[in-house]
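Yeah, one chain of the complex is gone here, protein chain that is, but the others are all in their spots.
Moving on to chain A:
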Amino acid sequence: MRVMAQLAMVMNLDKCIGRHTCSVTCKQTWTNRPGVEYVWFNNVETRPGQGYPRTYEDQDAWRGGWRLNRRGRLTLRGGGRFKRLLSLFANPKMPSIQHYYEPWTYDYDHLISAPASDHTPVARPRSLISGEPMKISWSANWDDSLAGGPELIPEDPVLKKVSEEVRLSFEQTFMFYLPRICEHCLNPSCVASCPSGALYKRTEDGIVLVDQDRCRGWRMCVTGCPYKKVYFNHRTGKAEKCTLCYPRMEVGQPTVCSETCVGRLRYLGVVLYDADRVLAAASVPDEHDLYPAQLDVLLDPHDPDVIAGARRAGIPEDWIEAAQHSPIHALVKEYRIALPLHPEFRTLPMVWYVPPLSPVVDTLAGTGHDGEDIGNLFGAIDSLRIPVEYLAELFTAGDTEPVTAALRKLGAMRSYMRDLNLGRPADPSIPQAVGMDAEAMERMYRLLALAKYEERY
């Protein structure tokens, strides 16, 4: 066992209101400068939808992340390292600017400076790449809130995997939001992709960074990252990515995206993991085993052996304590309601997601379930608008069981708390039905519902 510490994040998608405050504050703080106009270290996607850059999750096309080769060894999907060295100068698997979006501005000045004429002045869009007038046809969030639905959503790679039967009709509408930053993976394929060794993972906290002095602009990291969260600054010729706001984190402030998240859905914390078990966990043959394997890599911070191991590894006492109080550990490992994003990429991502509940599909039928009534609870979860299969393709490589379990816990919590809210006696059978006790359920409730600042970060 080799204990290491990792800063990790949980986003509770059930609370996400899709407002992109995180994106804007992050952009304003880090990337509102030339060369990275198109870059959003943090972005929010409407699902179903194509994502940013478009269809990035389709690794058959983009070749990001890892796969198991014929020998059962982990290899970069973009090709083994030899192959990549040989193709340094002609990397074909890069999203083009059109896959992100062609950034633009407007002739704002014309509004003020326009000479007298026959028409009201207007600010036309103009490309920030070519300087030419343009018709805007894609943006950082083009398919927001199901915009362009029937024409655009069928290209969602996740939706394609789920079923031919998901109909994009008014009656069956569903959507939710997926905010994304760099995953700061335990097994980062971007780091492994870099021919210059410019990408690295910080020993003390696991933050993945690009050394700006060492980067040579090969852009193999862009290909290597299956989440497409490493970007190319076309002015400096270097790669840039989310830094998990290390200048803030180092002084005890949460990341900008977390603190400014108006939905209060982001949690930050320390987890301890066994670095010796990472490769094995990333290499389990069955994709459905990746999520449990990833959980197994995380260590119990209360276990005396782990504490001893952490001390041996030079992890400071306050970090060990932080790991013991970590909301990440609670949500991921104890309550098991937070799931990894695309574990099948085999990078062991460290940003976790609580899946979202949604209304039941009963609008026009006139029947319905009382979502809080324990008698209907699980039936209601089975008829939620967001297909469980869709969530499973995002979070558990298609295994619906952990997603359903997480949603049931959320539903049970609501049912249990409704009794208390209305002054009825507590019903301990409700937490039991989802494998929890009342005390744990109430702790989970406080963490999710009250979500005090000090407990989120």
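Quick note on the criterion: contacts are C-beta pairs under 8 Å (C-beta built on N, C-alpha and C of every residue); 3 or more make two chains touch, one makes a residue touch a chain; residues count from 1.
Here is the rule we go by: contacts and distances are computed from a predicted model.
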Name the absent chain as its UniProt record does, using one of the following: "SGNH/GDSL hydrolase family protein", "Branched-chain amino acid ABC transporter substrate-binding protein", "FtsX-like permease family protein" or "Nitrate reductase alpha subunit". "Nitrate reductase alpha subunit"
Option touching the unshown chain, where A:Gly18, A:Gly269, A:Pro301 or A:Pro343 are the choices: A:Gly18
Per the definition of touch given earlier, which of A:Met1, A:Leu74, A:Ile129 or A:Ala405 contacts the omitted chain? A:Leu74
Thinking of the whole complex, not just what is shown, which of A:Arg54, A:Lys201 or A:Lys228 touches the missing chain? A:Lys201
